[in-house]
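Of the protein chains in this complex, one is absent; all others appear in place.
Entry: chain A
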Amino acid sequence: MSIGAEPTTTHRAKSPKPEKPVKQGKEASGVGQDNRAKSQGKWATMLIAPTLILLAIVIIYPVINAIVMSLQHDQGLDPVTGTFVAGGFAGVSNYIGWLFQQCASPNGGTEACAPGSVGSQFWSATYTTFFFTVITVVLETILGFWMAIIMARAFRGRSALRAAVLVPWAIPTAVTAKLWFFIFAFEGIANKLFGTAVLWTGSSGPARAAIIIADVWKTTPFMALLILAGLQMIPADVYEAAKVDGASTWQRFTQITLPLVKPALMVAILFRVLDALRMYDLPAIMTGGANDTTTLSLLVVAQIRNGFNSAAALSTITFLIIFIVAFIFIRFLGANAVDAASGGKGKGK
């Protein structure tokens, strides 16, 4: 579960001494320092242990439990006795079932899942999840950047603006969903404002648009604040120098702002992507997953009451998808959240 792209590099850049194995360090000269590091290490272990143990209980245990569960068949009615019995070892058949959209057939084998059943929706849900993720994150990045640039300027009422953008962020997503559901109601204000008569949650395109707008409204402020924090790290004299050298506004944006804000921007995008991939609240409340708005999270929840074991397999697949996306981001796009969190001293690369 390490998020770090290059742990060794960073570690070395940060503190060359503890990088060596402890024994070797002792043989080397720095005995006093080594003892100090050792006693700090002991302290640190004691202080961090409760957090790690608690996280292990609330995350690692359920995950292992889910994996074990996913390798069993769902409980079913025993055809002879008519009672519920555990399904027994299933290997990876639950996973294969999801990936190839195969369901158990009455005669004991498997067949293609019936259209509309939970089992037939894996790939469409995956597509919907990525569709929402890409569109919302792109919109939020562009809008968030614009908001951040405005908020970074000096003008009267700036702190009022910064307070205002926190309002959508503070509202619970469940309330946001209801609010936009009301705005997009057939007789609602959106239709009246635009003079349209769209049944927003009634068909695929408008339903997705409604969810995307609600999500963008709710989470762009977070994006904007993260980008703003990145913008404020850029020293003003860099712009002065570029200006003296005759750089245009656009050149200053692409040559100075973008590269310098990139680390903060990538972390913000990483957070948002991982958050969007597990989107649940908005579609669950606004459409209930109807009209092509079923995300992977919704599909897992829909499956829970049909059978724990295949639900566990699906939740494991979801977790793996998110994990792989995070890995790609960190490895290839340089979104190093841990580096940022550890004080950024390891930016030596």
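The rule we apply is simple: a residue touches a chain if its C-beta (ideal position, glycine included) is under 8 Å from a C-beta of that chain, and two chains touch if they have at least 3 such contacts; residues count from 1.
Here, contacts and distances are computed from a predicted model.
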*Of the options "cytochrome-c oxidase", "K+/H+ antiporter subunit F", "Carbohydrate ABC transporter permease" or "Putative ABC-type transport system, ATPase component", which is the UniProt protein name for the chain that has been left out of view?*
"Carbohydrate ABC transporter permease"
*Residue among A:97, A:119, A:230 or A:289 touching the omitted chain*: A:230
*Check each of A:104, A:118 or A:177 against the chain that is not shown and name the one that touches it.*
A:177
*asked:* Please output the residues of chain A touching the missing chain, sorted low to high.
replied: 1-4, 7, 10-11, 14-15, 18, 37, 40-41, 43-45, 47-48, 50-52, 54-55, 57-59, 62-63, 65-66, 69, 146-147, 149-155, 157-175, 177-183, 185, 187-189, 192-193, 217, 221-222, 225-226, 228-230, 233, 236, 239-240, 243, 249, 252-253, 263-264, 267-268, 271, 274-275, 277-278, 280-281, 284-285, 296-297, 300-301, 304, 308, 311-312, 314-316, 318-319, 322, 326, 337-338, 340-344, 346
